[in-house]
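Notes to accompany the following structure.
All protein chains but one are shown in place.
What follows is subunit A.
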Amino acid sequence: MLAFVISRILQAIPVMLAVALISFAMFAYVGDPVSIMLGQDFTEAQRQALIRDLGLDQPFFVQFATFIGNAVQGEFGLSYRLSRPVAELIAERAPATLELAFCAAAVALLVGVPMGVYTGLYRNSWLSRAFLTFSLVGVSLPTFLIGILLILIFSVWLGWLPSFGRGDTVQLGWWSTGFLTVSGLKALILPSVTLGLFQLTLIMRLVRAEMLEVLRTDYIKFARARGLANRAVHFGHALKNTLVPVITIAGLQLGGIIAFAIVTETVFQWPGMGLLFIQSVGAADIPVMAAYLLLIALVFVVINLVVDLLYYFVDPRLRAGFGAARGGH
């Protein structure tokens, strides 16, 4: 078990290094940090001093190694745009994005899984048909359009929910949370639905397809032949057997939710990392972009690890040959 976790972490290192290289390449070759930081008036001596301070006169590998060393310590230098440490900016923005992603994932799972089970069990009911039609909308409409439509209906026409921002937040240490105020919670609703809708429909369709598959299996027929109650057959035997693929997809989707919060955060002016990233792109604020990129890569790596560990708990067959390969069935 521990060996498995360690081997997984070792496997993730090349991935992280590759992403770090891309981030670093942005640093080194995109834009000219020196002239950006110096502004309009500077002397040649000032320029040389800054190049030395930034270590830009060092060979490539030394610079890359320094970059990694700093990154591991969460040290990404100063934002060109805001002249504040990047780590501080990200730490400030992370709670907003994580709370939003959490709510979106909760919406996607808590609504998507039951809808998938229902449409799998009652294939031909009108409600199933309605769900499936609705899911087509969720898959095909672009996120920004859904966001704008929701704003139009619930903010502009009905005036029930705010159209932008996080509402009032409460500071818990360095973490600012919107969960503890009414306006914070209300502000979460529209962005969470917007961000989670695509994943919701995806999970619903996945659970439905898996349920249909599992319900045809011999062990489900045998469970019925043993006289087990429908509830036990459907939610114990059938649903549990759909979980391995659902966990895989749901895990990857959670990574997607965090990474693609950018669009939703832009539509709702949500003060999270995605919005920070977009603003940084606009200003060619390379350190922030590089740090964001690395952070998202890290999120994906961690989620993958968690997904693998969940397999371990769900499927006893994978426990035997664990660490060797996953999904070998």
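What we mean here is this: a contact is a pair of C-beta atoms (placed from the backbone, for glycine too) under 8 Å apart; a residue touches a chain by one contact, two chains touch by 3 or more; residues count from 1.
Going forward, contacts and distances are computed from a predicted model.
One chain of the complex is hidden; its UniProt record names it "Methionine ABC transporter ATP-binding protein", one of "Alcohol dehydrogenase-like N-terminal domain-containing protein", "Methionine ABC transporter ATP-binding protein", "Electron transfer flavoprotein subunit alpha/FixB family protein" or "Sarcosine oxidase subunit delta".
Screening A:86, A:223, A:258 or A:296 against the full complex identifies A:223 as the residue touching the chain left out. Those residues of subunit A that touch the chain absent from the view are 217-219, 221-230, 232, 236-237, 240-241, 314-317, 320.
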